[in-house]
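Yeah, one chain of the complex is gone here, protein chain that is, but the others are all in their spots.
Going in written order, the chains are labelled A and B, and every chain counts its residues from 1.
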Amino acid sequence: MAKLTQLIDNEVFLAYSTYATIVLLKMMLMSLCTAYFRLTRKAFANPEDAGVHSKGESAKKFLRTDPDVERARRCHLNDLENIVPFIGIGLLYSLSEQDLFTALLHFRIFAGSRFFHSISYLVPLPQPCRGLSFFVGFAVTLSMAYRLLTTALYL
Amino acid sequence: MAKLTQLIDNEVFLAYSTYATIVLLKMMLMSLCTAYFRLTRKAFANPEDAGVHSKGESAKKFLRTDPDVERARRCHLNDLENIVPFIGIGLLYSLSEQDLFTALLHFRIFAGSRFFHSISYLVPLPQPCRGLSFFVGFAVTLSMAYRLLTTALYL
Partner (left out) sequence: MAKLTQLIDNEVFLAYSTYATIVLLKMMLMSLCTAYFRLTRKAFANPEDAGVHSKGESAKKFLRTDPDVERARRCHLNDLENIVPFIGIGLLYSLSEQDLFTALLHFRIFAGSRFFHSISYLVPLPQPCRGLSFFVGFAVTLSMAYRLLTTALYL
């Protein structure tokens, strides 16, 4: 098992592991955020959820969409769409013998851009705050993919 | 290549690999479930799909949303939102030299909670069945993230 220890001893992989966990936890927070808006705005998608608040006919009026709930859901979906490529490409990137300083720069900028993206989306801040934070995270993932494919390519 | 064999020989990694595959297969099953509801309820999102059932004007009436289809889609999206963090955090967790018994406990409870979540969503069972199964899976992922970050942190 000694060889496995060396994987987690690799500093680039360790940094990836830390930042990947942080952005995934941040994404999980969005579930709670949607649940919070659903409960405070009383806007549910399922009859069995609305029924907890009131029985019978009056429960139906809580089966509705609410702008704040929809905003949180779009923010969550955008996280999913951008964090999945980061997790996948970042894992392979961190296993392909990259420079620690460059790798940390990629991971830190990506994590920062996603936190700023969620804040821009939920406040909401005026554009182009959200647009810019999206493109910064997008560019970081593209840059990692470029470095990965130039280091190791097997078609 | 001998070193690679040792990765798959590691029991925690092997257990992760098995449970990760099982929950991903379970998530893929949701695609078939949505397709089944779309076909039996005749509720399609695309004109080219509705057109298979009937041509011309009458095809348009199948371009609609159906409560069962939407329920399956929400269940699928909830899977995606929760299984992605499990796959990412679980991979790093299983590479960070954890105790086999504790790891198995995490993986088994998570897999169980997701199966129970889907059943609660699709039947549907009365609340708080679905809510509880969601939070159990959520707590397992948080617990793995906590153990991972306390074992290996590099900011």
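The definition used in the following text is that a residue touches a chain if its C-beta (ideal position, glycine included) is under 8 Å from a C-beta of that chain, and two chains touch if they have at least 3 such contacts.
Everything quoted here is computed from the prediction, not taken from an experiment.
When the missing chain is restored to the complex, the residue among A:Val52, A:Leu92 or A:Ile109 that touches it is A:Leu92. Within the entire complex, the positions of chain A that touch the omitted partner chain are 3, 6-7, 10, 13, 70-71, 74, 77, 80-82, 84-85, 88-89, 91-92, 95-97, 124-128, 130, 134, 138, 141-142, 145, 148-149, 151-155. Of the residues in chain B, those that touch the hidden partner chain are 1, 3-5, 7-8, 11, 14-15, 17-18, 20-21, 24-25, 27-28, 30-31, 45-46, 48-49, 51-52, 76-77, 80, 83-84, 87, 91.
Simple rule for what comes next: only the chains that are shown with their structure count from here on.
Separating the centre of chain A from that of chain B, both taken as means of CA atoms, is a distance of 16 Å.
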